[in-house]
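For this depiction, one protein chain was excluded, whereas all remaining protein chains were kept in their positions.
For subunit A:
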Amino acid sequence: MKHLIQKGWRPTAVLILLFVLWELASRLFAIPVWLLPAPSDIWLEAINGWEQYNQHILSTILLSITGFTIGSSVGLLVAVALHLLPNVREAVYPLMILSQNIPIIVLAPLLVIWFGFGWLPKLIVIILVCFFPIAVSTMDGFRQTDRELMHYMKMAGATNGQIFRKVEWPQAIPSIFSGLKIAATYSVMGAVISEWLGANKGIGVYMTLASSSFRTDRVFVAIVLIMTMSLLFFGVITQLEKRTTKWKQEEDESHG
């Protein structure tokens, strides 16, 4: 906690300063609320509009978590399978990297054409955005083995299964967590984007409704909600990581 205050007070101060400047600017230049609402306007809407948006939050959270869980599981499974089948990996891995360069936005309309407006295309969008970071970082984690360590394991008579369980898997865990953290933020983004395409509930819907009726303050509320969700999600995974990789923290501490 002390650590957090020590490290966090500078950025917090800058953030507060920015909000104060923003507030002053909107009052001083009388910027219309539909163009750029002041922080105080956004704050008021966030409090008074609870009735308007609370129904949307749960829907987006559920969608993100479901997509994240399925996407991460599939990513992990595929990474393990490809790792254990090196020939298949060599054929597939470059394609995976290539496919990561397709922006999800361009895929979304296609998914709507194929699967309609139900929950399935939305889930697929999230699964896709979560799948790649986890699959790629897990596979990288598996391959960072130390040569002497592998020699030791093999000469001690370890089977491939033992090498996987005792060396490759535990060593990949920090990489898996970095993949999970990326996927967590992506999953919220994926959920919102998929809701833009057509849904009757969700932060994405709330956002499109707000922007089409020039309720810019609500758009900002939506942005704050999305950020909060991503951060919460990220925080939960970071906590999990801390618990699982105690040894890594000791290592970081003793290396400065």
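By definition in this document, a residue touches a chain if its C-beta (ideal position, glycine included) is under 8 Å from a C-beta of that chain, and two chains touch if they have at least 3 such contacts; residues count from 1.
Note that contacts and distances are computed from a predicted model.
Student: Can you tell which of "ABC transporter ATP-binding protein", "propanoyl-CoA C-acyltransferase", "Cytochrome c domain-containing protein" or "Catalase-related peroxidase" UniProt lists for the chain that's not drawn?
Tutor: The chain we cannot see is, by its UniProt record, "ABC transporter ATP-binding protein".
Student: Which candidate, A:Arg27, A:Arg143 or A:Lys166, sits in contact with the chain we can't see?
Tutor: Checking each option in A:Arg27, A:Arg143 or A:Lys166, the one touching the absent chain turns out to be A:Lys166.
Student: Kindly state which of the options A:Leu35, A:Leu95, A:Ile113 or A:Ala156 is in contact with the chain not pictured.
Tutor: A:Ala156
Student: To test your reading of the contact rule: which positions on subunit A touch the chain that is missing from view?
Tutor: Residues of subunit A in contact with the hidden chain: 146, 148-149, 151-158, 162, 166-167, 170-171, 173, 245-248, 250-251, 254-255.
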